[in-house]
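Every protein chain of the complex appears in place save one, which is left out.
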Amino acid sequence: MEDFTHFNEEGHARMVDVSEKPVTARAAVAECRILMNAETIRLVQTGGLPKGDVLSVAQVAGIMAAKRTYEIIPMCHPLMITSADIRFSFEEKGILIRSTVKCNGETGVEMEALTACSAAALTVYDMCKAVQKDMEITDLHLLEKSGGKSHFYRREVQRV
Amino acid sequence: MEDFTHFNEEGHARMVDVSEKPVTARAAVAECRILMNAETIRLVQTGGLPKGDVLSVAQVAGIMAAKRTYEIIPMCHPLMITSADIRFSFEEKGILIRSTVKCNGETGVEMEALTACSAAALTVYDMCKAVQKDMEITDLHLLEKSGGKSHFYRREVQRV
Amino acid sequence: MEDFTHFNEEGHARMVDVSEKPVTARAAVAECRILMNAETIRLVQTGGLPKGDVLSVAQVAGIMAAKRTYEIIPMCHPLMITSADIRFSFEEKGILIRSTVKCNGETGVEMEALTACSAAALTVYDMCKAVQKDMEITDLHLLEKSGGKSHFYRREVQRV
Amino acid sequence: MEDFTHFNEEGHARMVDVSEKPVTARAAVAECRILMNAETIRLVQTGGLPKGDVLSVAQVAGIMAAKRTYEIIPMCHPLMITSADIRFSFEEKGILIRSTVKCNGETGVEMEALTACSAAALTVYDMCKAVQKDMEITDLHLLEKSGGKSHFYRREVQRV
Amino acid sequence: MEDFTHFNEEGHARMVDVSEKPVTARAAVAECRILMNAETIRLVQTGGLPKGDVLSVAQVAGIMAAKRTYEIIPMCHPLMITSADIRFSFEEKGILIRSTVKCNGETGVEMEALTACSAAALTVYDMCKAVQKDMEITDLHLLEKSGGKSHFYRREVQRV
Partner (left out) sequence: MEDFTHFNEEGHARMVDVSEKPVTARAAVAECRILMNAETIRLVQTGGLPKGDVLSVAQVAGIMAAKRTYEIIPMCHPLMITSADIRFSFEEKGILIRSTVKCNGETGVEMEALTACSAAALTVYDMCKAVQKDMEITDLHLLEKSGGKSHFYRREVQRV
């Protein structure tokens, strides 16, 4: 049963006990991509729209989802995040989404950062699906985390 | 402004008016993958755990997220889904997750199916992250939809 | 696997497919008791408080919980309930709580009625726990349901 | 007890029974104002920011709140709104906010329109409060409703 | 970009980083009015109803909304409020609603107090709208706040 800390001795899931872990400053950075046609990218960027409005909605969605991560992911601890930000970067084949989340707590904010990216990407999908149905959300991963016992983690190899 | 139906004439986002669309039977199938090491896959499958318990939690997460899609994706319409199911398939490099969602409504359930996959994959990540931090969620896409004006859509080319 | 309609063929839970069931008028009545000392009952009834205020809060809690049943019970379908009411009756050893919930839908409102009773009773507990810690919530059951294929059900034997 | 349809015969609140009302097309328009200094208005409009971004966030907030009205207002029925939009108009002393909400249902969407305005105004407050603390949200009222037994209502006298 | 702390350098909204702010005792008081006819006031006060029941429901709504402010206002930080109370005062032309909210946290509870007032007022509207449709919610403002860097704020001029 070694490392699977979410399971109690009956094999059922539980929320890991972090009661005695110290409160430390935590941060996590996550990323994903949404792949879309050049025409769809162009419409997001310029298409008669005030620049960035698809992304504004996606950003709000990502930040709000970060706050509610523990309601979506069953074994996540409730956390009071102290900062959340999302950035978008246009690439040749789509949009790169990067989230940064912080909190002061007994446990890390990886899931919050990943959930923020995921909700932002799904929102971009939702807002563009009238013009393209075969977009794809891909490469969702944790880029970096700090705080807690493991101090610092940074993803070594990065798929492009 | 052509096809971007989520924007009103000021360029701000709005929830598209579907008041006069007929209620039809809707279905959508979505898929994604979570890539993990062989050792992590083995632990999910057998690792001293009753088979499938990580997946049981992920499945509950996916189904519950499908029901709350309209709370997570800002411009999604509230929908009363009538069916939701999630299947998992072990692959050489990870787990394939497939969701199927149905409703009778004025608008489709693509976002519900995509959100279900996404929440299920994030839950697998959460429950395995103690043993592997560099998992990746990828290939999230709509596989098939039916109902509504466009009747039937099936994704042509499939990336593997 | 016969009757366990919440499980798909892999043995994982799913939300039962009710897509093709007709929409019919549904109603359900549920009941429970909260057992408390005579002194606690007296304080709820009169204790310097405007009569019924503990019960007013409990009633609001029950009605609000009925609306969110599908967020609490994982495999419940989302339903738009059209009516919810809760009544309280003082008994020698506590308070009897009865909820009535209705909807027009493809599936029944038993879980909504049971959840309403449960939330109302927990709220009474919460509001009285400063004066009595060993209250007990008991006898939560479905009293009656109507609508759908099984038309009408009424509990035969009633424990007192 | 005449007209207070939210109270049952014990005087406790209940969700009014709309089970037997016909489903009709419903719409409601609501308005409010947020009063602010000329300098704050100018910052919302131009202040180095891409035009409209405070309002973009406020609009998303209003639309999302409309969908969750029945979770915020205890006796509101759950409704599946089919359309929601929010417009902003700069005035000499602040910003006028107007929401329009529609649904096909047994009961009206007045509360959804009012809640959307309210959440949008609170969001403007939140995003400007670093520069002005004494803003005021005022004049929140129903402007117009249609559908249901009373067919059409339009507010006669309008305070300016 | 000076004072608009909710915007990152791309001009998109973000949740302000409060990670390094000290935890201090915070309080905020907010007020609003709901204007109604003398007859509606009378019905709220006496109308065959146990005195105060409209207000009991409104109070529960306000307190519950205070707890969920960060789900409604997109850039609000999650906070664990430690106290919430709402008072009502009958005036000649309506009802004055005053909320008081406290927490120990890195950031203030102004939005929680304003949201509590707003939800309470909307609930009064909802529960009286069968007898009067042209009620108006007005004068929503922050009356007082304490805690944090700015220590103490009290609104100077008060509109009546």
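Things worth noting here:
Note that the chains take the letters A, B, C, D and E in the order they are written out, and that residue 1 is the start of every chain.
Heads up, the rule we're going with is that a contact is a pair of C-beta atoms (placed from the backbone, for glycine too) under 8 Å apart; a residue touches a chain by one contact, two chains touch by 3 or more.
Everything numeric here is computed off the predicted structure, so don't read it as measured data.
The chain not displayed here makes contact, within the full complex, with A, B, C, E. The hidden chain makes contact, of the residues E:68, E:133 or E:155, with E:68. Touch with the chain that is not drawn comes from one residue among E:40, E:59 or E:138, which is E:59. Interface residues of chain E with the unshown chain, by the touch rule above, are 25, 52, 55-56, 59-60, 63-64, 66-68, 79-88, 102-104. Residues of chain A in touch with the missing chain: 8, 10-19, 70-71, 74-75, 77-80, 105-106. Residues of chain B in touch with the missing chain: 50-53, 56-57, 60-61, 64.
Throughout what follows, only the chains that are shown with their structure count from here on.
For the pairs A-D and D-E, the count of C-beta pairs in contact is higher at D-E. The distance from the centre of chain D to the centre of chain E, with each centre set as the mean of the Cα atoms, comes to 15 Å. Between the Cα centres of chain B and chain E there is a gap of 37 Å. Within chain C, contacts with two or more other chains are made by residues 52, 56, 60, 64, 79-80. In terms of inter-chain touching, the protein chains here follow a pattern that is not a line, ring, star or complete graph.
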